[in-house]
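Only a single protein chain was left out; the remaining protein chains are all shown in position.
Every chain is named by a letter (A and B) in the order it is written, and numbering of its residues begins at 1.
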Amino acid sequence: MIAKVSNGVWIGQEPDYDSPINRGSHCCKGAAVRDDVLSERRLRYPVKLVGGQWIRISWETAVNEIGDKLLEIRQKSGPDSVYWLGSAKFTNEAAYLNRKLAAFWGTNNSDHQARICHSTTVTGVANTWGYGAMTNSYNDIRNSKTILLMGGNPAEAHPVSLQHILEGKELNRANMIVVDPRLTRTAAHATEYVRVRPGTHIATIYGMLWHIFENGWEDKEFLSQRVYGVDEIREQAAKWNPREVERVTGLPEAQVRRIAELFAKEKPATLIWAMGQTQFTTGTANVRASCILLLVTGNVGQPGTGANIFRGHTNVQGATDLGLDVTSLPLYYGLTEEAWRHWCRVWEVDYNWMESRFPNKLLMETPGIPSTRWFDATLLPKDQISQPNSVQAMFVMGHGVNTITRMPEAVRGMEKLELLVVCDPYPTAWSVLSERTNGTYLLPACTSFEMDGSRTASNRSLQWGEKFVEPVFESKNDYDTMYMFARKFGFADLMFKNIKVEHGAVSAEDILREINRGGWSTGYCGQSPERLKAHMRNQAKFDLVTMRAPKDDPEVGGDYYGLPWPCWGTPEFRHPGTAILYDTSLPVKDGGGTFRARFGVERIAKRKVIENGLEVEREEHDNLLAEGSYSAGSEIKDGYPEFTLGVLKKLGWDKDLTPQEMEVIRRINPTKPDAVSWSIDLSGGIQRVAIEHGCSPYGNGKARMIAWNLPDPVPVHREPIYTPRPDLVADYPTLPDAKQFRVPNIGFSVQKAAVDRGISKQFPLILSSGRLVEYEGGGEETRSNKWLAELKQHMYVEINPADAAERAIKDGGWVWVTGAENGSRARMKALVTERVGKGVAWMPFHFAGWFEGADLRAKYPKGADPIVLGESVNTLTTYGYDPATGMQEPKATLCQIIAA
Amino acid sequence: MSLFARIRLVTFVLLMLGIVAAPVCGQKLGPDGAPNPDASVVNQRTLLEQAPRVEGRIDIPDVKASVLMQPAGRTWEYFHEVLLHWGGAIVILGMGALLALAYLILGRIRIAAGRSGQKVLRFRAFERFSHWLTAASFVILGLTGLNITFGKILLMPIVGPEIFSDVSQIAKYLHNFTSFAFMIGLVLIMVIFFRDNLPARVDVEWVKQGGGFTESRHAPAGRFNLGEKMVYWLSVTAGLALSVSGFMLLFPFYRTNVADIQLAQVAHAVIAVLFIALILAHIYIGTLGMEGAFEAMGTGEVDLNWAREHHDHWLAEGLGRETNRGAPAE
Partner (left out) sequence: MARMKFLCDADRCIDCNACVTACKSENEVPWGINRRRVVTINDGKPGERSVSMACMHCTDAPCATVCPVQCIYPTDDGIVLHNKDQCIGCGYCFYACPFGAPQYPQVGNFGTRGKMDKCTYCAGGGGSESPGSPEEYKKYGSNRFGEGKLPLCAEMCSTKSLLAGDGDIIAQLYEERVNKRGYGSGAWGWETAYHEDVKT
């Protein structure tokens, strides 16, 4: 995007035709961003709530008062009682800084929107083949012969991707199959539409696999060389005969068979998904099932194939990568001592000092509370929360409250907080939803257009964004805000040791350089600000389909656009980035790769075998490394483990390390330098040497069909907590109650109670939620944008004509929708449409500002109320959390609708 | 109007009246019985063959925006720019020619017995007020209305586009607001002259006598002869129709769609043109065409002989009434 700026005012927007990702195009939100900056509805200056009134204060007062209160809570209840909720709208640098701030503060309670968006994808996919991100790219879909969309509506959620999907579909005359409960705008362009019941993804996939195995359509060579555990999947799939599939999903045999056949035979085939798979209690298992389907059909690691996982917000990919996550430090290092020591080395802080910031080492290494449960961590009795104290302060930067389920309880949680700080360009629903009268601060943040920084697109490409205009009014960018608080907390000098701060202005470039210095594990090490800026200058040179620049270009020669991670080694190593993950047809130095040997070299499995007519338990050593498969140019023609100095030595390749590199490696682990791996080697030498020998630094392993560390090692169909089919719960119950992420997950009890109480009779309609193209996330920003707000002026529920007729509901008429928990209810308009099938209701999730029929407009700070307000779907959504990630379940619950 | 034009107009009106059939959605299924959305797409031509307008869903509150296409706009344009121009010109100029011809052939119809010098009250002040209210507003409406259709041909070349635009702007508001005066007048006229315009036996005789236009005969009539009654009924009908269609145009898209508006405009224009022609005749007979007629609406009093010759029954009844009241006319 190119901005026209006159006298510091953004007066126009020009399409950036050279961008290989969007080729100048936008959706309505992108085309209207100018009003995000110009909007008169922006929060203009810091305010605090005093006796129920918003009072203007200065930044200095705000930072002092908030800082004092936070330090008091830290003193009184421990650092874990402050929750740092970050944002997918952050730049990479701000996301990283936010995680670093939480670390310096001494807590892992640091999360962002990925929790409710693709946390299950990251966990599920990473646990299958190494990295939890889109394997290919939007552009690469142009190569697909079969495009299967299950649980995604990119026409409304990722409109620009449709440019690639539809053009690909046209050029290849590709099959485009949409499996969705709604006939979406995406489905309208499909060659086949399959209407499925929400929450039956695993059953559908097993149904497809049943046909694939039955007919021998699987890719046997691929499976034997690169995949572990297919036998277990065969066993599972055998249970899902067409009758059982139809009983659970409602899909007739013919449909399941045909989409299975197309997907297995008309290759390359890609599977696209978004929140239609992730936002379930079975989210992690859902995406694992998808990966398994890709593996069985050999549709990974080549152009036109892969798991094309569409991420939502501007930078949800980058914020996820950079560790705004309760389970990890930046770049998926996790929370182990090794991880902490690695980042302490990068930050040049003493590990012991860092440890002293936490109540104890255990909490330092224990995942925090997911954003979906913050109010449970506030409301539940102390003894039910596995940390010293409940959550007493929320520090929210760019995250809505209305995108999280169970809002009536969130409201009570808000009322119990001692301190609520919201740093956002808009007041957001946090400012109006509760009966709080004090202890609430709103800090005006600027938008992305008023600051520099990089963002990571869904395809792992990084793009550098230049500041268009200075922050409007008194708003500040996220870096400077965090710097002010770090200074208040007394660790600014330490935290910004290697980051230039001039007159309170933090250098985004320096933050990226620090990320580069520590980002080895995910290949965030090669994307220096200089290289990224060169890419922005040379956008026109990248190919539309391969995204690669010609080799001879002086600035970006041979690079893939945006240096999609992993971009190995130091920036000087000039790795081109990796456009397609696990692509063995290319050398690693040209962006090729293997499956990551992340799960060890072998698995010792105990299996019962019949020996001499007796059943005995035998220990078997299963090889987890690839067999006979390797990336082009690899000097090791087989599987191999991840690289350490020790491995290099065994291969005799350690001689290729420079003395300087050896020096750095020795300093990392003076006692056992052989243990220093590719991911913590700050010199980049191990990566460089491995790649120069044609090898993936992370090893060459098999993708796992059995993820033995997950609650369900192989995907198991489980009914949603609030299912319209209580008859299936006996066969497919949710997992038992357990404590996860410091809080109890009582999904099993809730499901059982719902079945016992006959909830599905009182609330006979399935309620699912999703996106509108006009709005984004909680919608505060977009509903304040006059050009967008005009297009969708009312919250509504989509209801099938048959259901509407039964209830005497008219299109455009007002209705009350009641939810299955908390006696919740919401008033909105009805949109009577055949988009949804009978028995299904659907709502967009971007609305807020009304609560259970009451208009809260008067409670916003004066002049900062969004143009459009409405009921939030999450007033009605219910309990249900994925045991592996804490993901909520807003895609499948129950409701009732009556005419108002 | 040529025959072709007539056919087009009729077709157009029929299209307008035709129920907008819900576009048939030819859903196509894949080999496995699942819908194939892509193959089910209906070509725009097919849609237009099914219904005169292509309508869909749109989420902005402006409901008329949900009409994607209405080729009938072109038909309406054809009506407005071709049929109405020619038709209007022919009808109005034709009527003028007809009246000129009548004048040439019949000349001014004189009071055969000459003026008696004695006056009879024909229209009371309030009746005259009602008439002139309606008449004046009619003239304004007619002229401003004609300006919308013919102004750009007749007036704009003379005054230039800027002045013409200003004039037309004023004319538009004049038309829109004068309409209320006209409607009030119309209602008054309708009520106060209603009884005297009911059909009566004498009307048959009046027709038999050729309405008195043939010199030798005497056509008997009540307060209003059949000719006047026809003017009354036609005017009332046309006035009401103009009011209704005018209201639709004045409050566009209030429970109407673009087709309704087009129809309303066609009706408004056609009726207005015919109405103007009718009123031209009315004016002619009330002024130039007949001696002693204008006074009825002028001073309200007519010559006794005029009354005797044209409204003998009324005169007889009226004189009787006046006598009874004991206030003889002067």
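Quick note on the criterion: a residue touches a chain if its C-beta (ideal position, glycine included) is under 8 Å from a C-beta of that chain, and two chains touch if they have at least 3 such contacts.
All values derive from a computational prediction rather than experimental measurement.
Quick check: which displayed chains does the absent chain contact?
If we consider the entire complex, the absent chain touches A, B.
For a quick check of understanding: of A:R44, A:R185 or A:R345, which residue touches the chain that isn't displayed?
A:R185
Kindly state which of the options A:A155, A:I686, A:V743 or A:L869 is in contact with the chain not pictured.
A:A155
Of A:S25, A:S507, A:S749 or A:T818, which sits in contact with the chain we cannot see?
From the options A:S25, A:S507, A:S749 or A:T818, the contact with the absent chain belongs to A:S25.
List every residue of chain A that touches the chain not included in the displayed model.
So the residues of chain A touching the unseen chain are 12-13, 15, 22-32, 34-35, 155-156, 159-160, 162-163, 166-167, 169-171, 173, 183, 185-186, 188-189, 193, 773-774, 786-788, 790-791, 833-836.
Across the whole complex, list the residues on chain B that are touched by the chain not included here.
Residues 23, 25-28, 35-45, 47, 54-58, 60, 62, 64-74, 76-77, 80-81, 147-149, 151-152, 156, 161-162, 164-165, 168-169, 172-173, 175-177, 249-254, 258, 261-262, 265 of chain B touch the chain absent from view.
Following the convention adopted for this analysis, only the chains that are shown with their structure count from here on.
What residues of chain B sit close enough to touch chain A in their complex?
Residues in contact with chain A: 30-39, 57, 59-61.
What does chain A use to touch chain B in their complex?
For chain A paired with chain B, touching residues are 176, 178, 183, 187-194, 252, 254-255, 257-259, 790-793, 833.
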